[in-house]
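Only one protein chain is missing; all other protein chains are in place.
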């Protein structure tokens, strides 16, 4: 398996450096005949774009998706789909002064030790911009899943920023479209509260870690393999392959575990298990959380005024995309679970 | 990639059902010429064996390792190493009454829906006994790593059982041999405390979740790939592919994230990042925690008196083995990082 | 991909040295619920066994198949199937004198240069005995294919030994059972002719190369992928991964190509293309030939009187098994060709 590939039956191969010529993905294994709605793809891509509100990075990239293979007359061919965006607003000059001085808290020093040669501009391949590739792949999967299981919804939100938790009841009853309306995808009644916090952080060079929560509502059952490709394991891999993540948990989460087993198992809350048993989806809601460290760009001379004070809001579409990719991969895999002859 | 394989340059393929004929592993990619100490392998295997203390499962398996390929005259051949143990003390009769009645909290129902046909005895392939395969593979890797980087130590312990935390200072200064001496691998001055708790739980049909903590001390640097096979991602995959795990985190852990970035990054504690930056090991101690739910065997008529009241102590050698496997896989991978001509 | 694995959706991982403890295979990806006829498996295995006629190697191995996982109550579980035979009649002492003197025409010298450490006994992992693993895997696939496409038959024969060609009309109208009745699986009216040639060769320390021809009769259509896993490419890989093979061709073979295109394409013989177009089976008979060099064991002091004067007859079940494996792999793959929602 190569270092830039993800998936088992369906595979995405991502490529591109932050300030190189292009960033994109090659997706292999999508069955033939799936109609593709290009404008929906572009719209999904725009959800992670920088420059969309006052407190996120102001790198203004059009991020116009080009798909150069695998789709003909609006439908997939069963051949590899290559999609990418050209990088345009890459202020590489900003990075000249760090060329020989790796940034604290960034990947540069470790990368340099490992590979000897490094594209220092904007994090190179370690940039969060790499996640754009994943969104393209996940957005295509979502179009497939919408046909396979229209009732299934992958919905994520920011459930904590710094020390501030969202309104969980509001979050769990909101659709993706509704969550996208909240500033910072942070569901809370007083929506200006967090906008101000983030604006202040941006002004003051501050940043916050936070928590993303993802729900797969009305999921298909029987997805996931029993040993190494458990559904929980593949979702965790997806989450932990993002740059700023430091943890992941499923079900009701870590605090719920520190009780006696008679109490834990007495519950009728199926959510205790996160909707997955023995690695396989049961059909109950799948719920997991991903933990992000505060962005280190505050320390970063090069990014003066262009940093995200909290990266989690923009990570939501990436996590949703990755979850959809994992679901589609396992759906394909599940087609040969049983000998049906 | 198949559902029962793990690794990139080094691959383990595991096989076997809990009450089938044998449980084992095929390991492909170990370089030729590595001397193998068989008695050390067996000793590592014995560390996860049931029946080793009053409060763990009393299934008394000799778990005698047979290696049938890949090693000749005490050294690896560079060919696949197949190692397994025959199952012996499989009281399959115990499971007759659950054949048509899947156990609550176990994988059986999800498995049955998915595959149609199931080995209901002792969890079949979903049994924790599958982890024996991983210990064989990891123990071989550890012998390789001992030669490659003798200073590197993979040490795990139980850092919490139910609501009781271990003595963290004691834990972080104890060697693996010292930790193995603590009841339940739970480092604490008053070592009888936890032994009594577990004995009571066993008597009363109670169980506890808990936390395992793993440290990779004096690790090699430059291990890990920058995108999908980040070192943190592969370690998380390894942890989340175990049956009872519900979460994993790195560095100083989740509570450390809920602070402002200026505070988080101001620290000089390299452990904030868990010893990994951009997916690549920096050489600083790597630290991660794995969260386990209370074992559901308390609910399990079939296992009357044979259950583990807390599974975490026996998971420690499994996690150590998996970590060693991941390290060896990435060491092999790192041999071709740079073009050295 | 590891060096001892073959297949894409269905994977076989083979292991074992000729005079090691065991030789076997781990098969991952067989769907759950396939009934397995163990005695048919053993019978298939016996077809490649040494010691079955006067002129083949006299190493008398019972080759009793043990399956230790993946099958329960006579049906596959969807989990990895591990099957192997213990090596018994390994006259390793025969090989002592070659320990430090690699045999001309064998793999030992190249192996030693590459790996440093080598199991010199009977060819170690390079022994033809490794093919036993493939037969186990292929025989299981054949049981599946018999249910999926009962009309499809994989039939091979020896079409040339040294300079002597078989009777091609007889070959192409004979069933597998009929071909197994011919001495040396060489279809010819005067069946004693070749038996005498081989007996003489054995007596005189002579050997012959030869040609195996494989037909897939009434094959499923739509098997094979369009670029790297063309059906012809995967079948060629299978053939060329055997030890003594030096070539492979499809359709009417090499001489048929040296004509003008107007003549070649004017024909209505679909067999020109070998039943495969654009890498995909058309439903017409698939025909390919595999070319073997004369066995080098004639040069081999260690094998005095135990060599096969022509290896091709025993290669037939191996090639049939590999073909069945490739077909089953591609059948599984074809289940997700089209988006069917």
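As written, the chain order gives the labels A, B and C, with residue 1 at the start of each chain.
One rule holds in what follows: a contact is a pair of C-beta atoms (placed from the backbone, for glycine too) under 8 Å apart; a residue touches a chain by one contact, two chains touch by 3 or more.
Predicted, not measured: the structure shown is a model, and the values here were computed from it.
Only one of C:84, C:157, C:186 or C:292 touches the chain withheld from this view, namely C:292. Where chain A meets the omitted chain, the residues involved are 2-5, 11, 13-17, 20-24, 26, 28-29, 32-33, 66-70, 72-73, 75-82, 84, 86, 114-119, 124-125.
Touch with the hidden chain on the side of chain B covers residues 9, 29-34, 76, 78-79, 144, 147-148, 226, 332, 335-341. Residues of chain C that touch the chain left out of view are 1, 3-6, 8, 14, 104-111, 113-116, 125-126, 130, 160, 162-163, 205-211, 221-222, 225-230, 232-233, 236-237, 239-241, 243, 245-251, 253-254, 257-262, 264-265, 272-274, 276-282, 291-296, 298-299, 309, 333-334, 337-338.
Going forward, only the chains that are shown with their structure count from here on.
Inter-chain centre distance (chain A to chain C, centres taken as mean C-alpha positions): 46 Å. Spacing of chain B relative to chain C, judged by their CA centroids, is 39 angstrom.
Rounded to whole angstrom units, the spacing between the C-alpha centres of chain A and chain B is 27.
In chain A, the residues that touch at least two other chains are 226, 337-338.
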